[in-house]
Each structure stands twice: as structure tokens, then as C-alpha cells.
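Only one protein chain is missing; all other protein chains are in place.
This part shows subunit A:
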Amino acid sequence: MFRPYTEKEKAKLAEKYTPAQRAVIDVGEEAVTNKHLAYQASARQNHWSLKYYDDLSKIDPVVDHPVRAPYSNTDPNLRLKTDDDLDEDLANFIRNLPENEDSPEADEAWTEFDKKLRLTVGKEEGERNPRSAAAPDLFRPGEANLDGKILRLPSTESKGRTEEAPPALLRLMQMTGFTREQIIALRVKSIVDHRVVNQTRLGKIGKMYYLSVAGNGNGLLGIGEGKSEEPGEARLQSQYRAIRNMQPILRYEGRTIFGDVKGKVSATELELYARPPGFGLRCQQYIWEICKCAGIADLAARVTRSRNPMNTVKATVEALLSQKDPEEIARARGKKMVDVRKVYYAGLV
């Protein structure tokens, strides 16, 4: 029902789509009928129809995609020009000078050059209209050079090598959306293992128990338990469960926790304490492993009462998950909150 493509259009389409994609597009376009178009063009009548009129095919710059003024003039990559850069500027100026050097145009060109000469390389507003050093700008998440400090969730696309993966791994990949490479890149540790026995009337049935912890070293953390007659199988089971259970935890400045938190599982009670940069992990082995997986670098911990390894691990994860976001607390109380450290270091902490 559409006008057929001309040869010119076909050639253009061939640049963008593979023959297979073209075939699909052709079939799709053939399937569209007048009825569909009429239905699409009319207003929706069903339950989800909008209560007001809006042409959703157009983007309203005010409502849909507000164009905002730049957040800050500050450019993290701003640097002073070297002597060579300045020489280059001067050479450019001389090259573009009018022929008659005493003419008023030449004078004007010089004034212009003198006025517009920049001493730094980078964002122009950063030099012309900088913020006071006493109250530097805050950066937006993407603006500053904070490589690796922002929590990045894995992309859901998977590619390559899926055929060769063993079934258990394949299922894990399907469940989590991680690729095989991403799973390999995770930090996974089995930290508790022992033999467990079930006494039946036929005798003792022994199995191996494993407790594993997994994390991406950047804010994702999960634990998993596995039990099987085969140690290798139990270990793998626990590790895959740990990967599957991974969830984001709050981290202050990507290195420590927000305030002190408590965790309790059974008779194991523990306290985790936030610590300043460079403090390191001063805690017992199990908590240390968990912090390594989660990407926490500064922390102290005290396990009061029972120190059962399994419960310690569980209580630590519980404590880390029980952290509260100060922003949320501030919103709940209707207060404005400013992280003074962030302001002092201009968001570069």
C-alpha cells in the first residue's frame, strides 16, 4: 500500500541495512494495512488512553526534552597553554594580518586578538567566567573525571561463546543478563566450606556445603549457598547463586559505608564502622572478603557475641544492605542536605 522504493532509495537503504534486515522490513511494510494506519492515527479509546490531548509524535522541547543551561562552567580537563600553544596563536595572528600593517584594520585586529587571547585549553566559559575557588562548582555524574567510581550496571546484551557454555552457566547468563566475559570478570570467592551429614535409617548421607560471595568490586554484592555430594558441584552451585543474588549496596564516595551499621543473624551480632580514606579494611577475614567483592576500601568491624562464619557473612551482608541513603533521609525530613566534603573538593572525592 506504500509507494514502492525507487532505485535511489534502495541503494540508500542498502547502505544502512543488511539484505536480511531489508527482507524483514519489506515483509513488515507489506503487512501494514489501511486499517492499521487508521487505528494508529485515531485517539486511543482503551483504558490507557491519555486524559488530555497530546501529539506524542512530536518532541516538545519544554515538556519532553528540556534544554537546560550548562550545569557548570568548570571544565575538569582545563589546562594552561604551553609556550608552544601561545607561539602558535601569535603565528596565526600574524598570518591573518592585513597587508598594510599601519592601517586601522591592523590595529583593530590587534585589539581583537589581545581581547580574545585565551590562556587555557578547554571549555571557554571555564576561563572567561570561572567560579570562585572558595566555592567551586559541583560536577554532574558524567562531567568530572571519576572513572570507575560510578556504579555501572551490566548491559543486558550478550554476544559470542554462548553455544559452548555449560548448561548451568548458560542458565546463569540468561537469568542475570551477564555475558560470559562479565561473569569471569566478577570477583567470586567461596569463603565457608564444610561437610554436612544427614542421618537416615539407611545410614549417613554426607554432602559438602559451600558459602560463596560474589561482587563486581564496584558496588554489587551477593552471597549464595550450595550443597551437593560432589564438592565441585556444590561450590559451583553456591558461586552461581551468589552471582544471581548480586544487588547494589550503598557506598560513600565509592570507598566506605554511610555511617555505622549493625547486623544481626541468630546469635551473631556485628557492627560495621565507616572510616576515613586510606584507613583500609581492618576487620576479620570473612568481612574482608565481602568488602573486597563489594568494592569497599575503608572499613572497621567488630563482631560481638557469636562468630559463626556462616552467620557472620550473612549478618555483614544484611548490615551493608541496611544502610540508609542520607539524601533519602533528608527528603523524608524535608531538609536540604549538602555533603561538605563534596563541596570542599568540588565533587572530586
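As a convention for this text, a contact is a pair of C-beta atoms (placed from the backbone, for glycine too) under 8 Å apart; a residue touches a chain by one contact, two chains touch by 3 or more; residues count from 1.
The rule is short, and it goes like this: contacts and distances are computed from a predicted model.
Matching "N(6)-L-threonylcarbamoyladenine synthase", "Exoribonuclease phosphorolytic domain-containing protein", "Calcium load-activated calcium channel" or "Small ribosomal subunit protein uS8m" against the UniProt entry of the left-out chain gives the name "Small ribosomal subunit protein uS8m". When you scan A:307, A:324 or A:341 for touch with the missing chain, the hit is A:324.
Touching the chain that is not shown, out of A:98, A:206, A:259 or A:280: A:259 (per the contact rule at the top). In the full complex, the hidden chain is touched by subunit A at residues 258-261, 273-274, 324-326, 328-335.
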